[in-house]
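Removed: one protein chain of the complex. Kept in place: all other protein chains.
Just so it is clear, A and B label the chains in written order, and each chain counts residues from 1 on its own.
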Amino acid sequence: MFLIDCPYCGPRAETEFRCGGEAHIERPSPHGEVTDEAWSNYLFYRQNPKAEHRERWVHTAGCRRWFNVARDTVTHRIIAVYAMGETMPAAAGEPR
Amino acid sequence: MADPLVNLIHLDRQSPIAKGFVQAGATLTVEATTGIGKVQFLSGTTHDRFAPVFGVEAPGAGASCASGDVTISWLAPDEWLVTGEDVTVQVVLARAEELEDAALAVDLSHARASFLLTGEAARDRLAAHTPLDISDAALPVGHVARAPLADTTMFVARVADAEGVSVFRIIVDQTMAKYAVRMLAGPNAA
Partner (left out) sequence: MSGWRGKGGATIDRQRPIAFTWAGRSYAGFAGDTLASALLANGVSIVGRSFKYHRPRGLIAAGLEEPNGIVQLETGAATIPNVKATQIELYEGLAARPVNAWPSPQFDLLAINSLAKPFIPAAFYYKTFFWPSWMAFEPTIRKAAGLGVAPQDHDPDSYEHSFAHVDTLVIGSGAAGLAAAEAAAESGAAVLLVEVDPMLGGGLLATREEVGGQSAAAWRAAVLARLAAMGNVRTMPRTMAFGFYDHGMVALCERVTDHLPLERRIGPRQRLWKVRCRRAILATGAFERPIAFSGNDLPGVMLASAAQTYALRYGALPGRRLVVATNNDSGYESAFAVQDTGAAIVAIVDSRTNPGSIADLARSRSIQVIAGSAPLAATGGRSVKALSITRMSGHATQERLRCDGILTAGGWNPAVHLHSQSGGSLAFDQALQAFLPAGAAQNTASVGAAAGIFDLARAIAMARAIGRGEQLPVAVPARAIGPTREFADGDIAAQTAWLDFQNDVTVADVQLAARENFRSVEHLKRYTTLGMASDQGKTSNVAGIRVLSHLLGKPAQEIGTTKFRPPFDPVTIGAFAGRAVGENLFPLAHIAAHADHVAAGARMEGYGAWLRPAYYAKGNEAEEAAVAREVLAVRNAVGLFEASPLGKIEVKGLDAAEFLQRMYVNDVRNLKIGRCRYGLMLNEHGVVYDDGVFARIAENHFLVGTTSGHASAIADQFNEWLQCEWPHLRVMVENVTTAWAVMNLAGPKAREVLATLGTDIDLSPSAFPHMAYREGHVAGVRTRIERVSFSGELSYEIAVPWGYGAALWRALLREGRKFGITPFGIEALMTMRVEKGFLHVGSDTDGTTYPQDVGFGPAIGKKIGDFVGRRSTTRPEGRRDDRRQLVGLEVTDGGGPVAVGAHVLWVNDIEASRTRGWVTSSVMSPTLKRPVAMGLVAGGFDRMGEAVRVWHLGKVRPARIVEPRFYDPEGAKLDG
């Protein structure tokens, strides 16, 4: 059970959160011009790294805010936590 | 059509929504008439709007402050819970409403159930049902949190000690009030 440092509430148990999958996914638009392939990528294709994974989490039992987490999928070590809409802090990895 | 000002029928409010308990080491009382309201400001605008609506400076994340006979508690960035004297809560909500599209004020007095848990065993009772660290150091007097309570969610506030014993205000959705009482009463309560 992870201990996740919510940017608003502080460290809390994983059971207070829900994971929203891979972070920084852009929703293709305008809808009239998006190809089937681009829309399919958006719906179904995700990274599956055996390494650092950037993912979205929401603190459902707490502040109900979404934020981003960079986590090592092998060791489960949480490398960084940063606000929704921000890019990964430079100190911990190359910015996106 | 009947004159609406002449109420031939008067509707009673069903209350309290659940009964508390008194046990060795833990007492749970229902705050049946307390007002509960919620004010949301548009994202990032709290620092301008808080004082005009609530009459005091905003407390930090996880904290609460008093304003007359109500308490304002942090729930999330730009989300505030107002609890206390019902009439005053309504006044505060009305002030927030004056901000029109810059705020959403909702009366939750009927949507929530509020309890006070105290006693030597109160902390242990609560710790049985939440992963939140509710030790004296992690949740000092005046601090608040939203967290799980067994399979539901609660708002918990550490209010002033009573005769040296910790007191917690616990607010859950009214549909989960009886369940919350059953959980806090322990497995072998009648």
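We take it that a residue touches a chain if its C-beta (ideal position, glycine included) is under 8 Å from a C-beta of that chain, and two chains touch if they have at least 3 such contacts.
As the structure is a computational prediction, the values presented were derived from the model and not from experiment.
Using the document's contact rule, name the residues of chain B that touch the chain not shown here.
Here the touching residues of chain B are 1-2, 4-15, 17, 38, 40-43, 100-101, 103-104, 106-111, 124, 127-133, 135, 138, 150-151, 173-176, 178-179, 182-183, 186-188.
If you put the missing chain back, which residues of chain A would it touch?
1-3, 13-14, 20, 27-31, 34, 36, 39-40, 43, 56, 58, 60, 64-66, 75-76, 78, 84-85
Note that only the chains that are shown with their structure count from here on.
Starting from the mean Cα coordinates of chain A and chain B, work out the distance between those two points in Å.
Taking the average C-alpha coordinate of chain A and of chain B, the gap between them is 31 Å.
What part of chain B is in contact with chain A in the complex they form?
Counting only chain B, the residues touching chain A are 61-62, 75-77, 79, 131-132, 145-148, 153.
Residues of chain A touching chain B in their complex?
Chain A reaches chain B through residues 8-10, 12-13, 15-16, 61-65.
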